[in-house]
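Every protein chain but one is kept in place in this view of the complex.
Take a look at subunit A:
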Amino acid sequence: MTRPPTTLTPDVLVIGAGPAGLTAAAALAPDLQGEVLVLDREQHAGGIPRHSDHTGYGIRDLHRVMTGPAYARRLVDRATAAGATVRTQATVTDWAGDHAVDVTTPQGRLRVEARAVVLATGARERPRPARRIPGDRPHGIYTTGQLQNTVHLHHAPVGTRAVIVGAELVSFSAHLTLREAGCSTALMVSQHAHTESYKAFSLAGRALLRVPVAHRTRVTRIIGKPRVRAVEIEDLDTGARRTVECDTVVLTGDWIPDHELARSAGLELDPGTLGPLVDTALRTSRPGVFAAGNLLHPVDTADIAALDGLHVAGQVRNWLHGDQGTPHAGVRLLAAEPLRWVSPGLIRPGDPAPPRRRLLLWTDDLVRVPRVTVRQADRVVSRHTLPWPAAPGRVFRVPWSVLRGVDPHGGPVTLDVR
């Protein structure tokens, strides 16, 4: 491959123009002499909220409630007004140095050599093959992202009777989209035993969301060709199987970060989140490369991702202003079952608190009244009972203060919840 003929040299390159990337750019651009360049491979900036055509966006970061598309537009406008350059249809294809990448655009190939890089590439839902669901391979199977793209951005039809796999926040978002497209939801299928994960769901009011949910159930087979005719589902406790007729299947949740660039850079990954391992300053293992948003915690809400962006902006600023010493090795944070991961995964003495002074965790089981225990070696550092549940399908947020008392020069710290 030849070197691209054009080289851009911004101060900061932000990869991904979703809530995290745009918010970081908006915060950085006024303070820097050089350019803040945001690249996004999509045709329009704004990220996932662009096609989530329901309300509930902007609460924590903009302190108002708006629809996804309006929120996306607002974030783009704000970044642009702050002086950042937002460039769409710009696909980062390869690394060309520690802070340099090659990019494909309709105007040709570009090299971008920045002083610092923020990865804000977000997350996606695992598609059917990655979930290893056997059976026929018909039309009519979507992830929420594809469904919402199809309905909200392309105004194309879907089916008439759907089964939604998953019963978490995003699953209800899928349900709303289906309803708008004239498709009824025959059943939601959840492997979990409880409804807690969606009781908190208030986007469009619970009354609108009366959908039958089969708990402790999984899809064991997809049937039909060329179009979906039914799914076979299994009761996880009894093993009993039955088929449910449908012409549409929406696979929701089961998030994986879009970590290709993080991996191709050789960044150290967090085996729990599968995103890059970061500290509370959102530094990755490569100096000058930071990460923010749902790439780090797949997935929390858009406003939380945006506030990551605000947080990382301050850290990038510090780094550009000369605070480039090798950080202290720090202490690993680990999650014990039923917790799957904790983000950030590293704390270092002298570092700031994490975004919103919260640790983000993911649980595989419902714990109604969670008691969080922090251990270092054999020592219990702290125990805190929290007044909100730890529920599967959404991030469990824990105050940073639970780590008070951790020895910053000690061994790994483990969090568990009972």
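For this structure, a couple of remarks:
The rule is simple: a contact is a pair of C-beta atoms (placed from the backbone, for glycine too) under 8 Å apart; a residue touches a chain by one contact, two chains touch by 3 or more; residues count from 1.
Heads up, the rule we're going with is that contacts and distances are computed from a predicted model.
Its record in UniProt calls the unshown chain "FAD/NAD(P)-binding oxidoreductase", which is the match among "Multicomponent Na+:H+ antiporter subunit D", "ABC transporter permease", "Fe-S cluster assembly protein SufB" or "FAD/NAD(P)-binding oxidoreductase".
Here one chain is not drawn; of A:Asp53, A:Glu125, A:Glu168 or A:Asp247, the residue touching it is A:Glu125.
Checked against the hidden chain, the listed residues A:Thr9, A:Thr55, A:Thr105 or A:Ser184 yield one contact partner: A:Thr105.
When the missing chain is restored to the complex, the residue among A:Arg60, A:His139, A:His321 or A:Arg340 that touches it is A:His139. Even with one chain removed from view, subunit A keeps its contact list with that chain: residues 1-2, 4-5, 41-43, 89, 91, 93, 104-109, 124-130, 132, 134-139, 142-143, 145-146, 149-150, 153-154, 156, 220-221, 225-226, 256, 260, 263.
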